[in-house]
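The other protein chains are all here in position, but one chain of the complex has been omitted.
Each chain carries a letter (A and B) given by its place in the written order, and its residues are counted from 1.
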Amino acid sequence: MYSLGELADRLDLPFSGDASRAITGLASLASAGPGDLAFLSERKFLQQLLVTRAGAVILSSEYRPECPVDCLVSDSPYLAFARASRLFSGAPIPAPGVHATATVSPSARVHASAALGPNVVVAEDVEVAAGAILDAGVYLGPGSRVGERTRVYPNAVIYHDVWLGSDCVIHSQAVLGADGFGFAPGPGGWEKIHHVGGVRIGDGVEIGAGTTVDRGALEHTVIEDGVIIDNQVQIAHNCRIGKNTAIAGCAGLAGSTIIGANCTLAGGVGVVGHVEICDDVHITGMTMVTRSITEPGSYSSGTPMSTTGQWKRNAVRFSQLDAMQARLVRLEKQS
Amino acid sequence: MYSLGELADRLDLPFSGDASRAITGLASLASAGPGDLAFLSERKFLQQLLVTRAGAVILSSEYRPECPVDCLVSDSPYLAFARASRLFSGAPIPAPGVHATATVSPSARVHASAALGPNVVVAEDVEVAAGAILDAGVYLGPGSRVGERTRVYPNAVIYHDVWLGSDCVIHSQAVLGADGFGFAPGPGGWEKIHHVGGVRIGDGVEIGAGTTVDRGALEHTVIEDGVIIDNQVQIAHNCRIGKNTAIAGCAGLAGSTIIGANCTLAGGVGVVGHVEICDDVHITGMTMVTRSITEPGSYSSGTPMSTTGQWKRNAVRFSQLDAMQARLVRLEKQS
Partner (left out) sequence: MYSLGELADRLDLPFSGDASRAITGLASLASAGPGDLAFLSERKFLQQLLVTRAGAVILSSEYRPECPVDCLVSDSPYLAFARASRLFSGAPIPAPGVHATATVSPSARVHASAALGPNVVVAEDVEVAAGAILDAGVYLGPGSRVGERTRVYPNAVIYHDVWLGSDCVIHSQAVLGADGFGFAPGPGGWEKIHHVGGVRIGDGVEIGAGTTVDRGALEHTVIEDGVIIDNQVQIAHNCRIGKNTAIAGCAGLAGSTIIGANCTLAGGVGVVGHVEICDDVHITGMTMVTRSITEPGSYSSGTPMSTTGQWKRNAVRFSQLDAMQARLVRLEKQS
């Protein structure tokens, strides 16, 4: 619980209203009650502002005259709301210390301020820095490193020689450092390429639940500072993801793909191996990226949804497109 | 093992044949032996019925004259078979009690009839109801609840403030309640939206292996009664899935998507965020849903498979479609 005045202080924002008003939670404009802080980030929600029952609203100065309740004023209301959300996060923070059921190698260096939950396993030569949190059942393989204040949620697995920077968040069931999918065809079948590279993850990286980042074949797989990755994303061996790039759920990157900085890949995007995408590229959902991209901008593939009946009629014509083109050429010659 | 007469009793079906016949298992018509129960649900398998070696067959009355062996008669043979499958399920059921290696918070309320396997971790203020089963390595975060007879398979992770109804099945490596993929762009990069909503899951819900259901940003993510979700499905923050809807493997729903009741989403379907799909909608495999659907029915997108050579010739024409349209218009004006 914060008073409105305390919130204004912590968020470094001017406010109007009752400094002593108690704010106990966050809510949307439409559902907020008198103890809640809401926010207005887009004009389309203006009607909701006019009738909101929130205790206070974060908004830009232009909407201040129309706000029926107390407010905090910000040039970037959504960003200010993100910062406020940290204050009200209900995510439990475990106390420092090593749980009695954890298994920690004598050669591991675990900072006294780190928290290791039940059944955590820390192998030899691991480093766990100050303030790091390893939740229940997390496994850290030999030689791995976890930076300051990085949190790894329950049952996530980190193989050997995987380094995580500071202030990262790794969600449950993520797997960092499994072998890349590299095999050579031999006379009796596939022969495995043993992957001697590791994974290097920068600071402030978030990796979603069930996401997999494979280790490199020879050199490391690299994820730079500030990258955010959603759930169930597959990052293959030797990929390199540039700073502050965002990758949404179910996207998949094949081996040795290089993505620049400040890119966004929407959900379900697939990228073939050995291509390079420059900075500031945005790829819409479920796009199939089969070549390098050298110009910033937005890229897409796929076909629009329709009723299955209509779709079938059009889809069958897709298979005739080249023939249709030939027919067009013939008609043009005749005309 | 059941006698045919016992099976008829338990399934509440009339039968023909030897009531004392021993039935020890289930099998398909084609592979069943004298101790097996098989079923006929579609006419196309009629030839297999004529030569089956099964001990007994579940079938509708119209096929009874043609059945060479004993039978159980049902209007819905497939449904009757589903009910029979429960009797023969080999899935081991652990005995009630808390394994010596489990870690249970003193503030958790665990019913005496619940079964907690090795290395289960139950955090503070958790409720585990009568007959619930938490298999080895399951983690339940603070304030989570597991309803009566709900089973959570090994190593699944349930974050804080996630409530499961009764008679649910949650498969291994599922993650319920991880943070949604919400970030605000800030001057130095992405700033995390801390998610204060939880997850609310109804009764009789099944969630597949490796499936992820994120917690809500402000309000809860909601999965209603009777929903069935396959493996490796991604349900983002603040989605709401209506009663008895089925979602097949590898589908992905972006944030704040609302799906009605009695829908089916086939494998690999992707749905963008903030759209609404009404009741009784069926979406075929790998469809990209980029808008709301307000009429019940079947919907599709995608292109048909062909040989790679043919596909390349047609795909290149896709990129010329708008130009082809212009050429068509020109020809039509000339004609």
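Keep in mind that, in the parts below, a residue touches a chain if its C-beta (ideal position, glycine included) is under 8 Å from a C-beta of that chain, and two chains touch if they have at least 3 such contacts.
Every value quoted in this text rests on a predicted model; they were computed, and no experiment measured them.
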{"item": "Sole contact to the chain not displayed, among A:115, A:236 or A:263", "value": "A:236"}
{"item": "Of A:161, A:206 or A:224, the one touching the omitted chain in the full complex", "value": "A:161"}
{"item": "Positions on chain B where the hidden chain makes contact", "value": "25-28, 31, 76, 78-79, 81-83, 85-86, 88-92, 99, 101, 117-119, 135-137, 153-155, 169, 171-173, 204, 206, 208-210, 225-226, 228, 230-232, 243-244, 246, 248-250, 267-268, 285-286, 302-309, 311-312, 315-316, 318-322, 324-325, 328, 331-332, 335"}
{"item": "Hidden partner interface residues of chain A, rising order", "value": "101, 103, 119, 121, 123-124, 137, 139, 141-142, 155, 157, 159-161, 173, 175, 178-179, 181, 183-186, 188-196, 210, 212, 214, 217-219, 232, 234, 236, 250, 252, 254, 270, 272, 282, 284, 287-291, 297-304, 306, 310, 313-314, 316-318, 320-321, 324, 327-328, 331, 334-335"}
